[in-house]
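Note that this complex is displayed minus one protein chain, with the remaining chains in position.
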């Protein structure tokens, strides 16, 4: 059950889109870690709805209010709780949804599961808005990882049918991340970027929406993060990734493409690079047997088109128990892919930091024994 | 950490490929449930290495030996432990691997993580052989689900570049599953089946291997399984899926294809069907907001080509710290996709049974209150 | 790790004594459950510092502010988060503690564990104040259990060397609970009550403090709550009980007294009572093999004397690394036993509700099979 990710770090996400606040409690972060709030806000701003074509018109500052766990911006070892107050709520927009569920949304399933008692306003706990507290937690972990030389970034590799290139899985570095992070529309190619934006604009003009694919890379990882079977890095990242609404697929390294490859193509030959074993290519995406190989960790996430569209759709009236038409009003993103980019980085940071804590303890045992 | 999947049911997988035994403990199954051992063995036989072109030549009967938890084939409420003894082990084959890691395998990462103390024989705990106890656990859950009218099956939808059709996501039914389960090479089309087998034979002849994609469908699900955020059905299934070695991707419903679709295409219109709300199409794959919608649950798994190939490969000698060539001997599958099919069904059964237990408790509360 | 109790219900407690707020997130409560806020406040008021001899002079209203999870006082299925804002903080009182740890407190251990970064004000996360959010969570569970006919109450059975009688373990009923709950000093005997109060007054006059023992009973329980080995009812209750600061012991039924009894004395003979199996006596405290027997569940908690006393004590200066004297100022309870009473009820409610959810799912399976 539920909104608690509870391994070495414990994360509890709470709130509904139109409740007083949304927020998170992150437990298990060591005491004495400095948190750069300005940097965290910069990270959160990348997720916040903006003043561009592809964002909802709902304006929220998404400023985390820390109620405990920090003393003058340094962790004190107690659970860290931050709230984001919901300000710009217009619940009236959602009156119709209680009766007529929106296709592609959790309206119907939540209604059935929660017996009609679910919060319908703005999608309640199922709203994409809940990725804001996920980004607070992920943003904190990201800062802690950076202090250990581990960096991550994500970029858009497709919008609708327009494709863009992703990171070079062998040479990707922190500077690539700086580049994509500086943009509201994170992409590695200016040209395709314009085509992707045009794809969004076109969908918007037609009262429709469009999906896309995000690629995330992490560099600076030691060999050995992740454990066998159910707690490999793929298992952890995948479990967290599907907490982002609209994610419908995930693949690591070559992913689905590897299914049509030969072993001789897909296997990455080992080579030596100073004191480290590396691979010449990186089809494996930095994970072998669930464990990080020291090569860049690379994965991709499929984001479905936003289900909320202006076009008329077929649905049912739960009250009258009859089929009906639905016209969604409200404020919606024609494409959530750009805003999902930092969320993907956030879940990567959470999964990696969680595995890192575990690895440190084991490694210390090895050092003491002299086997490393 | 690790080989324990521990939610409402607790599953602990243990063993190494060449240890005395591999096995599993499954805790949390109610008392009084009859287990049909013959049916379970039939299920396990689908995973066991066979006498065909695509299987390893290692012969193992894969017969579970139950040491506790069952009394005359009925669960007694205590943890259920079953062992599979490893008989046909030829550890000598793996002597070279300790020094020269096989590309695409966990040899190098396990070496680094476990400081050289890992079990290298047959891949140790990272061997595909560990999916046998996973199938015991999944097979038990599958029987319990069938008694509730929930059925599942998986089929091969591609081998290398050869594609085959999958299930119809709207009309798929138990009879489709019977059809694929009766075949050693589970597929819905005779013609493409032969082409896919030929693809494997070709890879084998060239001392190479090939990957593929498996589709799994589950029918008879009630609305409401799965919970918000980190414990939606996608999160649970994905977390378990990556416990199967060689899995590099997972997608639900339209998955990656939905990323290039418009919302108006991808959204599934709601309609009424007797006392139930259904969707006319099933791009969402039976999950909305992490919660089952009552439509067939459909997901696909990308399986990479078996990393163990006969062809010479580049690797490194960890002892001499120099680059070297590797020629793998041993017995390996040129394609593990057919044998992975029941494993995919097994993880689906585990995830769904786990969610089902949770749902039953909540539902009972609703019934008592009269809100259902 | 930590402040998350994470079984069928997930509880996350956060906050420090002098942070902006303390609070809790409770996840896993079904949708549609009405929460009586007035009743909850009445419960919380029993824990809040009062205007009597044994309470700290710090005044806090302890009013929970729900930020999400409730819609018009009914659960909506999303996590429930409530904050209690800290108003009457006087952090200056604690300046000395950072350097000179208070004997009997977590000051020294927290300093060492958290490397000096812990929040020292008011004891930080180790403050008894953190039992307020524990009582919010427990108070909610208590209301849900009452709707199922399960009632609980706790009473003081000793203060210092003064003893009072506890509940009759066989005949205890809801009316006994009403009686003790109506009193600021919960006790079953007026006479001993005065003697116990006098004990506290005497300790206060001598700038000292005094401990005591609390007994808790739960009635209306079905047979079958709790599971084998690590998740029996004793394991669950005990794990939660030690979350209340100052608790140093717990015993069930006859507890430590049973250690000096003969089996023939301690065993409770079974008898029939209508459609139920009962026991004539209740030395077992309502739990056999970790599972509820249907008899009243009875346990006792040892509460040590409040470590904060006015008397001068020996301690050390961590800064100067020398032994020194410590005189604690601040505001402290000469005896926290009366205020700990609702906390004990709260952890009982949490443990039982958690086990109840599990039991309902299993029971439903039995009913469907016809074995119950």
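A, B and C are the chain letters, set down in written order, and residue numbers restart from 1 in every chain.
Rule of thumb we're sticking to: a residue touches a chain if its C-beta (ideal position, glycine included) is under 8 Å from a C-beta of that chain, and two chains touch if they have at least 3 such contacts.
Fair warning: this is a prediction, and the values are worked out from it, not measured in the lab.
If I consider the whole complex, including the chain that's not displayed, which of C:9, C:26, C:203 or C:344 touches that chain?
C:203
Return the single residue from C:30, C:160, C:186 or C:338 that touches the missing chain.
Counting the whole complex, the residue in contact with the absent chain is C:160.
What subunit C residues would touch the chain not displayed?
1-5, 7, 13, 101, 103-106, 108-110, 112-113, 115-117, 125-126, 130, 158, 160-161, 203, 206, 208-213, 223-224, 227-232, 234-236, 238-243, 245, 247-256, 258-272, 277, 279-280, 284-285, 288-294, 302-309, 311, 313-316, 318, 321-323, 358, 362, 366, 369, 371-372
For subunit B, which positions touch the chain that isn't shown here?
Interface residues of subunit B facing the absent chain: 1-4, 6, 8-10, 12-16, 19-23, 25, 27-28, 30-32, 66-69, 71, 74-81, 83, 110, 113-119, 124-125.
With the missing chain put back, which residues of subunit A would touch it? List them for me.
Subunit A touches the chain not shown through residues 8, 30, 32-33, 77-78, 228, 357-358, 360-366, 369, 371.
Criterion: only the chains that are shown with their structure count from here on.
What's the rotation angle, in degrees and to the nearest 5, for a C-alpha fit of subunit A onto subunit B?
Rotation angle between the two copies comes out at 180 degrees.
Please report how many Å separate the Cα centroid of subunit A from that of subunit C, as a whole number.
Centre-to-centre distance between subunit A and subunit C: 38 Å.
Mind checking the centre-to-centre distance between subunit A and subunit B? Centres are C-alpha means, answer in whole Å.
Those two chain centres are 25 Å apart.
In subunit B, what residues contact two or more other chains?
Touching at least two other chains: 228, 358, 362, 366, 369, 371.
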